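Excerpt of the complex: some chains, original placement.
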Amino acid sequence: MTESDSAVEPAIFVISYDADTLQENQFSQVSSIESLDDHRLTTWVDVRGLGDGSVVQELGDRLGLHRLALADVVNIGQRPKVDVYDGVVFVALRMVTLVEGGRLHWEQVTLFVGANYLLTFQESHDDCLEPLRERLRKGRKLIRGGGPDQLATSVIDAIVDGYFPVLEHFGEKLEEFEEQILHENRTDTLAALYLAKRDLSGFRRATWPLRAALTQLQRDEEDGFHATARLHMRDTLDHVMQVVDVNESYRELAASLVDMHLSIVGQRTNDVMRVLTVVSAIFIPMTFVAGIYGMNFDTSKALNLPELGWSHGYLFFWCVCLSIAVSLLVLFRRLGWLAR
Amino acid sequence: MTESDSAVEPAIFVISYDADTLQENQFSQVSSIESLDDHRLTTWVDVRGLGDGSVVQELGDRLGLHRLALADVVNIGQRPKVDVYDGVVFVALRMVTLVEGGRLHWEQVTLFVGANYLLTFQESHDDCLEPLRERLRKGRKLIRGGGPDQLATSVIDAIVDGYFPVLEHFGEKLEEFEEQILHENRTDTLAALYLAKRDLSGFRRATWPLRAALTQLQRDEEDGFHATARLHMRDTLDHVMQVVDVNESYRELAASLVDMHLSIVGQRTNDVMRVLTVVSAIFIPMTFVAGIYGMNFDTSKALNLPELGWSHGYLFFWCVCLSIAVSLLVLFRRLGWLAR
């Protein structure tokens, strides 16, 4: 549990709307947000940047939020979870972006769903919620007609939908690794595969608790969510379960690839060994024979290297060598070592 | 979650029947399907091809289907699931076909089970439901006497029955791999085994959630299924559980085969190493000895290579070589390296 060391200055974006009207403002002071007092409107207060703890504190005071939930906002690295404090639903989850080099960037997003407001906190200014804001502005009936619960569901849904391109990226990466491991012989594949496994493990840590949290949110009658929002939440939950499923099967494939690599490298080492053994076993004895006839014993003595004086001595030498080579090759063929 | 990029033009096949009559038509316009208004008949609207989203939309409007369920129809790659929206049961599952080269082709099938209709969506024109249609046409009492719930159960059952030949195919493949790994020494086995593992993993992703979904469908009293359909659903669920069991044990066997391969290759490398070591260890020292007597030291000096001048020098050389070879062979026999 690390305190956010992000130096991003908070900016407060506020959208107030009902089915007919919509107002969009940016504030620097919490006290200036008037629409929070208008209970006919739904107000979305979106704080981007956690660099100034006082903004969190002031919003918390103004809306009467629980001290423990506020602490969770600034302590980034939370487990995805849903807590209900006196009718206010607190949701923490993790937003993912694919940054350059194929690495993942995780950001914590926290939501407070009140009677007439949705309060969201993000670590930085960039997010994946712009399409959602566009739908709000365009007055899509579904979202404008609902309250903060419907809006919160849409925010969560947008964040979860952001998981899919990342998963697809992993899918492509795994196919690449598969190709490299099964058919090429590259030394850097394993390091890249390990990093992918680590990322998939991080993905898992973001999605498993989210599944549990959303299941609770979708079922719990006491959280004040309406039937429509609840139906949408079920749909979002389906998406999370799909992410979890695919992630699990990717993790499994990654583990499987490591096992395969080990087996394939073992097989290749075996192939290399066989070549070495065949060549060595054939030439080492023959070299020994050649070495014999290179010795300088005094051939004037009858018993010393008589072959050297034979008129067909050289031929005899080749016969010996060939018979060694042939008999070993026959042996190796029987052992199946000559097949590839 | 991928939008269907299938360019297959939708074709609408409609079968309306009761116990006594049966009518079969193909429509191009949703509005022309009149039997949907006749509540005495059961109407099966079978849309094959998702190339035109407007067909889905019009059918959804006409039958009052939920927006979220309709979105699931066109987003292929759904998790198998059962949802109930206002009395209409929505089922998503996956149909498998074995295509050339032993690879699997997955297609999404979605069902809407209403009071007097069954609406099915498939990705392409080919399916495994023709035998079922034949049974309908032949007026088999069991299926003609039931309503849309009975028909839906039969459709799901037919799709699940399509899993068995695929499983059998995997079974045969695994026996092949077993043979290759345990008794042959082929280099391409591992790549094929990996692909099979990946396919089995995909199979799992299609069947595990289906088990949960059908269990829910079979138990849930609110989905409007009658007792007969429910009994049939229990039977289908049994089949799914059987598929899950067999699939799990195949996955296990596949993992076991990879482990075995590693162990067997290790064993083989060990065997190869032993041969290399025995041959090298025997001939390298002997070659060294031959090398000694091939040196050109000035033998006129008494201390330089006196053996060269011995009358039995060559014999002496052989004795040295033989004693080296014999003592090493004895050593290796003791180490157990000469046994195969």
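As written, the chains take the letters A and B, and residue 1 is the first residue of each chain.
Rule of thumb we're sticking to: a contact is a pair of C-beta atoms (placed from the backbone, for glycine too) under 8 Å apart; a residue touches a chain by one contact, two chains touch by 3 or more.
The model shown is predicted, which means the values in this text are computed figures rather than measured ones.
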Ask   = 2 identical chains shown; how many in the complete assembly?
value = 5
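Methods note: only the chains that are shown with their structure count from here on.
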Request  = Fit chain A onto chain B over the CA trace and report the rotation angle, somewhere between 0 and 180 degrees, nearest 5.
outcome  = 70
Inter-chain centre distance, chain A versus chain B - centres from mean C-alpha coordinates, in Å = 24
Remark   = Residue positions on chain B within touch of chain A in the complex are 1, 66-68, 71, 77-79, 81, 83, 85, 185, 187, 190-191, 194, 197-198, 201-202, 204-205, 209, 255, 258-259, 261-262, 265-266, 268-269, 272-273, 275-276, 279-280, 283-284, 286-287, 290-291, 293-296, 299, 305, 307-315, 317
Ask   = Which residues, counting only chain A, touch chain B once they are in their complex?
value = 142, 161, 164, 178, 182-183, 231-232, 234-235, 238-239, 241-242, 245-246, 249, 252-253, 256-257, 259-260, 262-264, 266-267, 269-271, 273-274, 276-277, 280-281, 284-285, 287-288, 291-292, 294-298, 301-305, 336-337, 339-340
